[in-house]
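These notes are about the structure you will find just below.
Every protein chain of the complex appears in place save one, which is left out.
And then chain A:
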Amino acid sequence: MSPESDSGTGEPPMEAARYTDGSITYPPHPLGPGGTERTGTVDLSEHTATVVTWTTSTATPPGVREPNHLAIVEFDIEGESVRALGQLTTDEIDIGDDVKPVYAEELRDPEAGIREPASQEWDGYRFEPID
């Protein structure tokens, strides 16, 4: 079971890892850049991000919404940048736009694809433009 965030929403965190050299990665890895140890986690769902690039995928695999709007976004966490990839809530978007993570219980149908449903989580965060 995923740990709950401290945001009080009951939604799980968008968990990134922080390492001894100060760097942050999403997703977390057992070891950080240069083999550094993990020192803690950061909940990215509490932060906003900027769109680095985006696409609309129209040829999607089984169980994936079509069209599927996707973006790579960049968070600035106290001067440390960390990127994430995720679905967009809209294609009304541009490079450089600010977005916020919004929770979705199921990003694709776990039963439809090739990957074993129990092998990973299927909920997560989409990115929504900030007006």
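As a convention for this text, contacts are C-beta pairs under 8 Å (C-beta built on N, C-alpha and C of every residue); 3 or more make two chains touch, one makes a residue touch a chain; residues count from 1.
Assume contacts and distances are computed from a predicted model.
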Protein name as given in UniProt for the chain not displayed, "Branched-chain amino acid ABC transporter permease", "Propanoyl-CoA C-acyltransferase", "FAD-dependent oxidoreductase" or "Electron transfer flavoprotein beta subunit/FixA family protein": "Propanoyl-CoA C-acyltransferase"
Candidate in contact with the missing chain, chosen from A:V42, A:A84 or A:V99: A:A84
Among A:V52, A:I77 or A:V102, the residue in touch with the chain that has been omitted: A:V52
Chain not shown, touching residues in chain A: 25-27, 52-65, 68, 70-72, 83-87, 91, 95, 107-108, 113-115, 119-124
